[in-house]
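Below is the structure I would like to discuss, written out as structure tokens.
The complex appears here without one of its protein chains, the remainder shown in place.
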Amino acid sequence: MIEHISILLLITPLLAAIVVSIVNTLSKTKIIQKIITAISLVLPFFYLSIIFQRISTESISYNVGGWEEPFGITLIIDELSFILLLISSILVFVTFIYSLQNIKQDTEKFYFFFLLLTTALNGIFLSGDLFNIYIFFDLTIISSFILITFGDKKYALKGSIKYLILGTLASLFLLLGIGFVYAETGVLNLEYVQHRISLIDVQTQIVIFVFFLAAVGIKAAIIPFHTWLVDAHSTAPVPISALLSGIIVKSGVYVFIRISSFEFTLPRMNEVIIMLGAITAVGGVIGALMQWDIKRITANHTISQIGFIIVGIGTGSTIGFAGGIYHIVNHAFFKALLFLCAGALIYKTGSKDIREYRIGWTMPITFIVYVIGILSISGITPFNGSVSKKLIETAIHSYPGISIMLLFASVGTVASFSKILYYAFFKHKSVNTNGNDGKKVPFTMLVSMIILAVFCLALGIIPQLWLDGLILPASYLLGDVNLIQQVSFIEPLSILKEWIIVGGGLVLLFLIIRFSTMVDSLRTKISKIPVNQSILFMIITLIIISIIFNYL
Amino acid sequence: MTSRIVKTVSRTIIPFIFLFGIYIIIHGHLSPGGGFQGGVIMAMGVILIIISYGYDIFRNYTDSLSLIETLGVAFFILMGLIGIIAGKSFFSSLGTIWLLNIIIGLKVCSGIVLFYMLFIKWEHPP
Partner (left out) sequence: MINGITIGLVLFLIGLYGIITNKNLIKIIMSLGISSNGIILFFNSLGYVQGGLPPILTESSVNFVDPVPQALMLTMIVINLCDTALALAIIVWIYKKFGTVNIEEMT
């Protein structure tokens, strides 16, 4: 029975979605759908705890239909997909709790698409061959694009159509890459392709790598391919924004990790990837400093943190992989926390512009939890962001230019979140009684935010436990075992560096507020480019990358 | 679109469209075809009825069409789970591919007819 866990992880949300849809057409209540969704989101925790013991010795692979290894569909669970399945189940469960009192219209259709999204996410992390990745990739894009339209209708439709056009283009690029791999090697299974790619000639390898980079880049929002992300994430309803930034963007990074473990023999591939990651980290922060809408600021920071992850993975060393995977886990938790807190602020005051919030001390629990989230993303020591940022900085200490760019990204992160803290919480309302003051934040929203804050604290205070148990075995799959050095996490020199970064961030904030009219005109000029003309920049970047590989 | 010539010609042709669709569904494991292709052809027959005889024939059937569709997916997955109960892996071939083809054919036919009806619902107010 234990071999069938892979299939049960896929079938449980899908059957629950079908039962919810049947109940929809038969009756009009909403309680039954909520109960069915709750049951089917708790079951994956039982499945994962059953197979945890067996994962540490070998990986579980399951042949669908009984057909043999290179010819049939296989589902694989190894340590890397176990970590991602675990955080995906936790995030989906927490956002389900949050959405119980947040989604007020069309709730019965919402839960159907929510369960379909869970199925598609589990499918990407479970699949063991390339075409299966394409199928669940496309299913993720379809179900999340429908969920985006549940938000405020004036803006949500524009964000969702941009997401759909670019997402379908990403799937078409992925198919082209799969086509060339099949033409040259004849198999589609991930383990078999890994060894056979080094036998192809270099010109075809460049073409395959460029197509896969385009597909992954659109999904994971690397800088020339990122133009859909700010509109889509900021116009979605709040629990869907948290899921989108937390785990759906990470599925693109997961496909990128699987592809970078193919043995491409391109010269200097690592340095191109690290350069793209550094540009992404800086560009996301510059975009965030120009905005005044709280959800757009947080969405821009997703782009910059993904830049950190890509830098960590692109180094190819074991410490880099461990830092990248740890940052995936950390970023899922604190970014979902930041979005859920922003949702509580929007619920209380009814507007998204941070210059209109003058909350002061009227929301104490939200304030404490939000400060925990901000300290995590800035990388201050007892919280979880500092651990993964320290690992990534250790991995790239031989590239001084990249270290300076990542330092600037950290300074900008502190600056823009201090801006939110100052405008939202440190200015009091001048008039005491107003229409919105009596609204309290509902109980389920507070519970879900507190759960995520506890995870953030736990991941930061005892990092050795998580590293030895989960993350290092995953990174040993991809790098060499002997190259890990001892990294200590409480060092006075690094704590001093963090507080210097905080000081630099406050100085940058002061400068931005001084020159705010120039920043506003720059922002309106950039947002006039429609989305399909930004595809031209993507194509130019791909052509430049292939020319660079050809002449090295 | 509902003139006498269109009604007469479509009344003659539609049974042959249905017969051809059922032929392609049932012979799915022996010749090119199968569930999806035959389902689309059968849906074309139903859409021809809606075009030539007016929208009011099928107006009240939207709920039952979506019920057929979801029950189709549920049966498909349950047929896959029978493979687990019989001891081998999910979706192993136990000689029941013809049943899967028929389920998919009905599901695709009702799905595409539902697409068409929902798209033109705004043009025909009651």
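Letters A and B name the chains as they come in the text, with residue numbers starting at 1 for each one.
Everything below uses one rule, namely that contacts are C-beta pairs under 8 Å (C-beta built on N, C-alpha and C of every residue); 3 or more make two chains touch, one makes a residue touch a chain.
Note that the coordinates shown come from a computational prediction; the quantities given were computed from them, not determined experimentally.
Among the residues A:I22, A:I51 or A:L172, only A:L172 touches the chain that is left out of the figure. For the chain left out of this panel, the touching residue among A:P364, A:P400, A:P492 or A:P530 is A:P530. Residues of subunit B that touch the chain left out of the display are 30-32, 36, 115, 118-119, 122. For subunit A, the list of residues touching the undisplayed chain reads 131, 134-135, 138-139, 142, 145-146, 149, 153-154, 157-158, 160-161, 164-165, 168-169, 172, 175-176, 179, 182-183, 527-528, 530-533, 535-536, 539.
By our rule, only the chains that are shown with their structure count from here on.
Subunit A and subunit B, compared by their mean Cα positions, are separated by 39 Å. Interface residues of subunit B facing subunit A in the complex, by the touch rule stated above, are 63, 66-67, 70-71, 73-74, 77, 81, 83-84, 88-93. Subunit A contributes residues 4, 7, 11, 14-15, 18-19, 21-22, 25, 62-66 to its touches with subunit B in the complex.
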